[in-house]
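Worksheet: the structure to be examined is printed underneath.
Selected chains from the complex are presented in situ; the others are not included.
Note that the chains are named A and B in the order they appear, and that numbering of residues resets to 1 at the start of each chain.
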Amino acid sequence: MVKVGIVGSTGYAGEELVRLLLNHKEVDIKWLYSQSYVGEEYSRVFGSYFKIVDDTCVGGDIEELSREVDLIFTATPQGYCSGIVNEELLKQVKIVDLSADFRIKDIDVYKEWYKLEHKSPEFIKEAVYGLCEINRDDIREARIVANPGCYTTASILALYPLVKEKIIDLKSIVIDAKSGTSGAGRGTSLANMFCEVNENIKAYGITNHRHTPEIEEQLTYGANEKIIINFTPHLIPMNRGILATSYVNLKGKFSYDDIKKIYVDFYKDDYFVRILDEGIYPETKWVKGSNYVDINFKIDERTNRLVVISAIDNLVKGAAGQAIQNMNLMYGFDEAEGLKLAPVFP
Amino acid sequence: MVKVGIVGSTGYAGEELVRLLLNHKEVDIKWLYSQSYVGEEYSRVFGSYFKIVDDTCVGGDIEELSREVDLIFTATPQGYCSGIVNEELLKQVKIVDLSADFRIKDIDVYKEWYKLEHKSPEFIKEAVYGLCEINRDDIREARIVANPGCYTTASILALYPLVKEKIIDLKSIVIDAKSGTSGAGRGTSLANMFCEVNENIKAYGITNHRHTPEIEEQLTYGANEKIIINFTPHLIPMNRGILATSYVNLKGKFSYDDIKKIYVDFYKDDYFVRILDEGIYPETKWVKGSNYVDINFKIDERTNRLVVISAIDNLVKGAAGQAIQNMNLMYGFDEAEGLKLAPVFP
């Protein structure tokens, strides 16, 4: 059994880690760390765990706590994980960080988009970007895995095969993404109150959302050529789910089957990627509660543009599920262990 | 492995059976029967099952199909199951019927409330009412289990210990229940269109909802005295969940702890019943996707009335989960097998 601790366990992503890990055969949750709820019963914070989880939220010194576990998940705001990582800690534990601290290799890009000094830049290089479908081998050996963002997961997986095969104009990428509200976290804010979100849709972070450089960096690796994109997220009145609609210009003529083959070949070994049948497009309800990413596309013959649709559950493949998938790789477990649950509908 | 078939597999309850059974160690789903989708791939009807369920929906002769399985779940409209049951069939298979056909022992009551002739009245007597917490022993031996209704499960479990202990005025029972929309099924109707349900609440079936006699019959067994109730269901804009608020007059003075003891004693062996801590009341979000029923109550000192709140997921404990719990009993499995999933939040 791998012993794990969860920092940020009282946020939505942290809670989802608990839900999924309870179903994992090889994991033992040792402690649930929380900034805001130290000393409170976890099942008071989330009534769902009454009679299921007996733990009380812990706080305090992370180094001390690290001695009880093999791996720590940090489901925390940016700046936390980079503040605790050091060689001592890494001798004790592996880390899967769900924040952005180790996602961006270029520290200047991190500073510019996150307006934060990085507290442990010396570990950026060794940290592995934890998009399993892309970096599977490196993840297996990693001590620090930077778990991808939710929008970025949906976006990169939709576009990676296309930029790798260079069948699209790399300057033409536009991603229009829509997210449920759990992506905004459990901190209170007027903007995320029920009456403000319900019966509303809005764009936000237009041209400057922090997931932009993360998508760009990964696609740049895929293309081996600098990629700059347009990314626009939207908030919609639902709890879970991200749908990303990507628009790219095709370089030359392609049939549906040509492009389908590129996707199918690229993802042939990936349990969680589902390239849908022609004419069937992703909907968030078909992935809710699961670790699947659904992808399909359509060629617009009139403009020779490709429209790619991808859907994930932002809390699973976009956060906790992917973190567990990473952990599975790091420990040589079946990559899908604990994650074989079918989507929950309706 | 128990081989099962699901009739009505393309409704919400049928689909939930599939979701949960995929997670059950001892079950093999042999076929998925559907009136409306014969010959269609199941994963086209529910995109969630793409790459998970390969079956095509079957139709046709149920007796023939029964030879391939040990147990049939009928998640069908009233009148179907009573139409197929006969001695031949029961030599082949056990049946868990999610409709009302075998719930009511008094055939006249059935006719009056359901406006239907019963097609196999000779089996009513042997059918066991499948509320596991009440009829556990009989269920183990049953060939036909009548799986309780969703409202009835939430209502009966909230009130049974009270009527059994006779601490309340049996004439005073008022149940005000609120349900998500999946309870209405997947058949199209103007009343259940998004724009009609969203931003709305309404009562329906006032004084004549069909779950009324079912609740009354079971509570009557519990009290060993004829019970008549007021039951009013409401439709609210959410997918899943039932909250029942019951009002009863106490006979005499009781403390919170007195009544708590009655509940705790009654449900002491019941994995899925959670009597919450004092001051914490059930909310549907804390049971969503799970087989739990959460119960708590408050004494109104001013009127000496007791307010009991109970919450379930209508598709799990109110339908598919309870059906599997029944199956587990019928085959001597761990009663919670396949049902140990924590609630899904948010």
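Basically, contacts are C-beta pairs under 8 Å (C-beta built on N, C-alpha and C of every residue); 3 or more make two chains touch, one makes a residue touch a chain.
These figures come from a predicted structure and were not determined experimentally.
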Full complex stoichiometry in copies [only 2 chains shown in place]: 4
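Following the convention adopted for this analysis, only the chains that are shown with their structure count from here on.
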Inter-centroid spacing, subunit B versus subunit A (mean Cα positions, whole Å): 36
Parts of subunit B lying in touch with subunit A, wherever the complex brings them together: 12, 15, 18-19, 22-23, 44, 46-52, 182, 199, 239-240, 274, 276-277, 280, 283, 285-290, 294, 340-346
